[in-house]
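Here is subunit A:
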Amino acid sequence: MIDFLPHLDKNAAYIWACYGLGLVLIGGAVIGVVLKARAAKSALGRMNVSDEDAS
Partner candidate 1 sequence: MGMLSAFANPHRFLALSNWLAPLFYALGAALIGWGLWQGLWIVPKDEYQGGDIMRVMFIHVPAAWLAMASYSAMAVASFTWFIWRHELADIAAKAIAPLGATWTALCLATGSVWGKPTWGTWWQWDDARMMSVLFLLFLFLGYMALRAAMDSRQKAARAGAILAMVGGLNVPLIKFSVDMFTSLHQDSSVITSEGPKMAAVYLWPLLMSGLGHSLLFGALVMTLMRAEIWTRRAARQRARLLAGA
Partner candidate 2 sequence: MSPAPILSAFRQALGEAWAGGAGALLPLGFFAGAAVLVPLGIGTEPGMLRAVGPGILWVSLALSSLVTLERIFQADVEDGALDLWLQTSAPVSAIAAAKTFAHWLTAGLPLALMSPVLALMFQAEAGTDLLSGALIYGLGGLAFFFWGGVGAALSATVRRGGLLIALIALPLYVPTAIFGSMAMSDAAGGDSAPLLLVASTLFSLALAPFAMAAALRLAAD
């Protein structure tokens, strides 16, 4: 079932660690940024209910 994963040599753990770090850090950045933007948008919306500028 896990045959679709690439077959890496002896350093496989290090390679997966690097890409795992990338996933965690970059994924975390994306999630954090998107959540922050959503929170800011809704806060502005609450501030001014009919704010058409929040485009």
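Regarding candidate selection, all candidates are chains of the complex that A comes from, given by their letters.
Here is the rule we use: a contact is a pair of C-beta atoms (placed from the backbone, for glycine too) under 8 Å apart; a residue touches a chain by one contact, two chains touch by 3 or more; residues count from 1.
Predicted model, so just to flag it, every value in this text is computed and none were measured.
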item: For subunit A, as assembled in this complex, the candidate in touch from 1 or 2; value: 1
item: Sites on subunit A touched by candidate 1 in the complex; value: 6, 8-12, 14-15, 17-19, 21-22, 25-26, 28-30, 33-34, 36-37, 39-41, 43-44, 47-48, 53-55
